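Report on the structure given below.
Up next is chain A:
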Amino acid sequence: MSLVATLLGTAMIAAGVGFLLFAALGLWRLPDTLSRLHALTKADTAGLALVALGAACLSDTPAALLPLGLCALLVAVSGATIGHLIARRLMRRPAA
Partner candidate 1 sequence: MVTETSLLVTLPFLAALAAAAAPRAAATLGMAATLANAGFAALLARALLADGARETSLGGWEAPLGITLRADGLAALMIGMTALVGSAVALQAMGRPAPGRPAPAGGFWPLWLATLGAMNALFLSDDLFNLYVTFEILGLSAVGLTALTGSRRALRAAFDYLSAGLAGSLLLLLGVALAYAEAGRVDLAAVPALVETMRGRIALALVLAGLAVKAALFPLHFWMPAAHANAAPPASALLSALVVKTALYVALRLSLEGGAGIAPARAALAVAGSGAMLWGAWNALRAERLKLLVAHSTVAQIGLIALALGVAGNPADSTLWQAAALLMLSHALAKAAMFLAAGRIAEELGHDRISGLNRTELRPGAAEFAFAIAAVSLIGLPPTAGFVGKWVLIEGLIAREAWIWVALVMTGTVLSAAYLSRVVSRCLRGGPHVAPGARRPAWHMGDVAALGLAVGALALGLASALPFALLETTLT
Partner candidate 2 sequence: MTELLPLAILMTSLGVAPAILAMPDDWSRLRTAVNLAAAALKLGLVAWLSLSVAQGAEFGLGLEIAPGLALELKADALSVLFLALSSVLWLLTTLYAVGYLEGGTDRSRFFGFFSLCVAATVGIAMAGNLFTFVVFFELLTLATWPLVVHRGSAEAHRAGRIYLVYTLGGGLALTLGAAWLYALAGAVPFAPRGVLGDLPQTHPVAVTAIFVLLIAGVGVKAALVPLHGWLPVSMVAPAPVSALLHAVAVVKSGAYGIMRIVYDVYGVETMQGLGLAAPLAALAGATILWGSFRALRQDDLKKRLAYSTVSQVSYITLGVALISPLAAVGGLAHLIHQGIMKITLFLAAGNFAEGRGVKTVSGMDGMGRLMPGATLAFTVGALGMIGVPPLAGFISKWYLGAGGLDAGQPAVIALLAGSGLMNAAYFLPILYRAWFRDPPADAVPKRRIGWMLAVPPAVTAGFVLAAGLLANAPFSPLGWTRFIVSLEYL
Partner candidate 3 sequence: MSPVVLFDAALALGVLGCAALALTLRDRTGTVAAFMLTGLLVALSWLRLGAPDVALAEAAIGAGLTGALFLRGARRLGPLRARPPAPAQAAAAALGAAVLSAALLWAFATAPAESLYPPRVAAALEDSGVSNPVTAVLLNFRAWDTLLEIAVLVVALLLVMTLSPPRVIPDKLGALVQPFARIVVPVAVLVAGHLLWQGAEAPGGAFQAGAVLAGAGLALVLGGVRVDRRVLRRALTALALAGLAVFTLAALASQAVTGALLGYPDGQAKAWIIAIEGALTLSIAATLCLLFTGYGRRSAR
């Protein structure tokens, strides 16, 4: 496995983990639910995508990219939809 791929992979995973840490920090520190949604949807999706790509680079078979990429896509789609649903529910009835 070429040195470049390993370096690139580890860098991406490190970045991804960074994003996830920030998302967790945001979830903890941000005052109300709406703002926490940002942390959940955006930062988590980005973090996970980066980790997935990094893992794909690290693994020796290129075919591993397909399942990992699919995971990233699904998390992105579901994250967005659920973010929308929670926000919509909140707009109708303020924080129960």
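Behind the choice of candidates: all candidates are chains of the complex that A comes from, given by their letters.
Some points to look at:
By our rule, a residue touches a chain if its C-beta (ideal position, glycine included) is under 8 Å from a C-beta of that chain, and two chains touch if they have at least 3 such contacts; residues count from 1.
The structure presented is a predicted model; accordingly, all values stated were derived computationally and were not measured.
Evaluated over the candidates 1, 2 or 3, chain A touches in this complex the candidate numbered 3. For chain A in complex with candidate 3, the residues that touch the partner chain are 70, 73-74, 77-78, 80-81, 84-85, 88.
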